[in-house]
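The complex appears here minus one protein chain, its other protein chains still in place.
Coming up: chain A.
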Amino acid sequence: MTVQGDSAEQEWVDDHAGPVVRPYAVTRGRARPVTGTFDLISLVMATRADVASESGLGPEHVAIVGLCQRMQSVAEIAAHLDLPVGTVRVLLGDLVARNLVQVREPRATTAGLPDDSVFEAVINGLRAL
């Protein structure tokens, strides 16, 4: 975390001091998800309305399920929960392993780009905005 501003006498307070709980504490030390890869734009949707009664879930797991009652990308989950993307990936792996969320990976487009209909749909969609 960097300090905003250029004063050498800045104190690190509030958000500038970084999270109270370090990212690795949220994942209990795990750096990689148990399953899945989770691109930044993989789309996530909860499969259940409420998971508070599930054992073994942390508050961040519950928060993700709450957020994903509406479809969200991995990047959006990270932004809304103010967690690093890597942390969110680990938590999502736990949720996928328990079938508490469904995930749609984006199409790989390095070799096989989406077909023309996708491009045309985006162009038309943008024009209509």
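What we mean here is this: a residue touches a chain if its C-beta (ideal position, glycine included) is under 8 Å from a C-beta of that chain, and two chains touch if they have at least 3 such contacts; residues count from 1.
One rule holds for everything that comes next: contacts and distances are computed from a predicted model.
Engineer: Out of "Nitrate ABC transporter ATPase", "ATP-binding protein", "SufE protein" or "AzlD domain-containing protein", which one is the UniProt protein name for the chain not included here?
Structural biologist: This omitted chain is identified in its UniProt record as "ATP-binding protein".
Engineer: Identify the residues of chain A touching the omitted chain, counting contacts across the whole complex.
Structural biologist: Its contact residues with the unshown chain are 1-2, 23, 39-43, 45, 47, 71, 73, 75-76, 78-80, 84-87, 99, 102-110, 112-114, 116, 118-119, 121-123, 125-127, 129.
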